[in-house]
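The complex appears here without one of its protein chains, the remainder shown in place.
Up next is subunit A:
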Amino acid sequence: MPQPLDYLRETASQTAGPYVHIGLAPGAAGFEIFHNRIGGDIAGPEAQGERIRVAGCVFDGTGAPLKDVLIEVWQANAAGIYPHPEDPRANEVEKGFRGWGRVISDFETGEFTFETVKPGAIPGPKETMQAPHLNLWIVARGINIGLQTRAYFEDETEANAADPVLSLIEQAQRRDTLLARKTAGGYRFDIHLQGDKETVFFDV
């Protein structure tokens, strides 16, 4: 027997369940409890750049919208900087820019919307540049472990073509599942959990 490795093991995930709102968005569960709500404002009032509104739906394998889904968004600012000490330019981020927010779907329609600023391009591995993108983490009843995906922007054609993460996706048509579509009011990003249009998810 070799010596044992003394690493700990990651705690197993369990579904967020149908009542995730109680913990993470209690206002939506039907009551107010905390003085400070968190996750309601991704960019803050002082953020530079283009203000955008993103709408969408998460669909299950039968084509029905998930009415109990919760999505977290994590993004860089318009200059491509994350408000985190491991981003070398973090001190340039606008005051009040959190880069993170929580979004829930409408209980009746399953539609979600959020407002933010469009992120800038972000340095990638080995001198590459990642096209502007939103990092999304999706949890709900029936989802055993949070699903990670990215929303890119369809009007960033050149940057998307050079993006090192999109390039990992072998089937070109599957890359399109990660493109938010330009609409009159901003962008639309629908997520399909399975079926012909299944969204690409990442094991990050």
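Note that in this section contacts are C-beta pairs under 8 Å (C-beta built on N, C-alpha and C of every residue); 3 or more make two chains touch, one makes a residue touch a chain; residues count from 1.
FYI, contacts and distances are computed from a predicted model.
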Absent chain [UniProt protein name; select from "Pyruvate ferredoxin oxidoreductase gamma subunit", "Hydrogenase maturation factor HypC", "Protocatechuate 3,4-dioxygenase, beta subunit" or "Sarcosine oxidase subunit delta"]: "Protocatechuate 3,4-dioxygenase, beta subunit"
Residue among A:Ile52, A:Val165 or A:Leu179 touching the omitted chain: A:Val165
Touching residues (missing chain, whole complex) on subunit A: 6-24, 26, 29-31, 33-36, 38, 60-62, 64, 66, 68, 72, 74, 76, 82-84, 86-87, 98-100, 107, 122-125, 130, 133, 135, 137, 139-148, 150, 164-165, 168-169, 174, 193-194, 198-204
